[in-house]
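All protein chains but one are shown at their positions in the complex.
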């Protein structure tokens, strides 16, 4: 039970280290880095590695942005499994991620509540 | 850095106290020995809580840290073996900590009232997983 | 022979007054805060939007310069200014509020000097008696346009610079004894050394600064020892270091009288990384610190060398390099000659 916290910390930290290396060594912009990680999460789910990875690391695998690609791919593949090729197309309209909905809702609430400040 | 090391020490201490083994509560006339045998034979399992009630067998298991990668197949494997041992029982095995937690709660519960309802609920939660 | 880009103002137009305004962060962190004329408590000058605050900053700087010279806006013939916001709306709205004949100028952060050069030309050609020049920038408005939303977390590199909230206005008129006068100037060429990192503008601008400096020295037959200081606009600590290296490479004997307004602006506070930038940075420092030092006699002759990175978020995203420009203007303190 406790070990899940250690694996979450270490795995989550390591995914961020990959992101930092993409920015500092590969000289990618933050946007390119995040997109690369999302695509990586999607591909990893396609070959069936991401789910066991979540079982191992818990939030260490679901909190980094890679899980976003995983969630979307997982939804699309579940539909494809049920309905075949046409399921890939129809499934695309059903997949979503709680991250997007939450970001939209809280983005609007944030805009209502706050004003940006130009401090250091 | 200092905060982190304190955190790691606390986590390390907590890890040392976590429980191990197989706990079985049997409210039926079934023989529970082979349950323990099946579960303990699996080297990946660290902790298991099992409840036998009427025609239900509910098992929540926890696997070793690095076995978590295969925890779903470990649970399926144990389920298959138990099904062979107890062909007339409805068997639910899960490596999800929620199932372990709920099974444990049921085991601790005094009366056998609502058992069936609770077991059905746990089974439905378990099914929700994709 | 006319040398390209090299200007001499034979009538020596004078600087009559300056006005400098700055925001609350500059009040707290800038080493020049005491020398500014007006400091705001609120980063938007108590107005609803950043752009409104930007306009107010410029407007107040102009009014301060006018009041110091005891002039009304109706007496001013031309208003020459610019900023970094799209289509320079803060400058346009200021010009509307002042109702002075207006030409908007864009040389990015070099607008402070390019507007003074244009003003000096108008005065020298006897086409105007009073010209108001200057430039401004407001941190929030510029950051959101060129980079990210203010609250977005992006790790700033050591070469990144901080756009200042400041405006500088300068009143230029016909020659008057005992004032700082504009003697000559050099208009720079656009230099592009293939730099592409918008978070490292100092190293993109340094070659432009060096090019204009060399053209100025040869074009006007000057040496760097003719100046009490040669002050660049907003190269930042990194760009300034590169400029000094380039100056050595070009055979200049030393760089001990070089200054950089951007590097000095926040007193090398590490949270501002390489220092300050923005068209308000050079204007604020040139028209407060340098101008006041000329009045007190500490500086007799200075060279203001403002640099600008002529990029837009669009050009950067389309993969273009960062073209840069630098303009130089020479000011000298006119001694009162007893006749």
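Miscellaneous remarks
Each chain carries a letter (A, B and C) given by its place in the written order, and its residues are counted from 1.
Keep this in mind: contacts are C-beta pairs under 8 Å (C-beta built on N, C-alpha and C of every residue); 3 or more make two chains touch, one makes a residue touch a chain.
The rule we apply is simple: contacts and distances are computed from a predicted model.
The subunit not displayed here is recorded in UniProt as "Stage V sporulation protein AC", chosen from "Multisubunit sodium/proton antiporter, MrpC subunit", "Stage V sporulation protein AC", "Dipeptide/oligopeptide/nickel ABC transporter ATP-binding protein" or "Formate hydrogenlyase".
Every shown chain touched by the omitted chain in the complete complex is listed here: A, B, C. Here one chain is not drawn; of C:67, C:127 or C:155, the residue touching it is C:155. Those residues of chain B that touch the chain absent from the view are 4, 94, 96-99, 101, 121, 125-126, 128-130. Interface residues of chain C with the unshown chain, by the touch rule above, are 48-50, 144, 148-159, 193-195, 200, 203, 207, 238, 241-242, 245-246, 249.
Seen across the whole complex, the unshown chain contacts chain A at 4-5, 8-25, 30-31, 33-35, 37-39, 42-43, 45-46, 54-55, 57-60, 62-69, 72-73, 75-77, 79-81, 84-85, 87-88, 91-92, 95, 97-104, 106-111, 113-117, 119.
Quick note on the criterion: only the chains that are shown with their structure count from here on.
Across A-C and A-B, the chain pair carrying more C-beta contacts is A-B.
Distance from per-chain Cα centroids to the pooled protein Cα centroid is smallest for A. Remark: chain B and chain C have CA centroids separated by 72 Å (rounded to whole angstrom).
Note on chain placement: the centre of chain A and the centre of chain B lie 29 Å apart, centres being C-alpha means.
Among the residues of chain C, none is found touching two or more other chains. None of the residues of chain B touches two or more other chains.
By the touch criterion stated above, chain B contacts chain A in their complex at residues 8, 11, 14-15, 18, 62, 65-66, 68-72, 95, 97, 130.
Contact residues on chain C toward chain A in their complex (touch as defined above): 23, 25, 29, 43, 139-140, 143, 149-151, 154-155, 162, 165, 271-272. Those residues of chain A that touch chain C in the complex are listed here as 23, 30, 114, 116-120.
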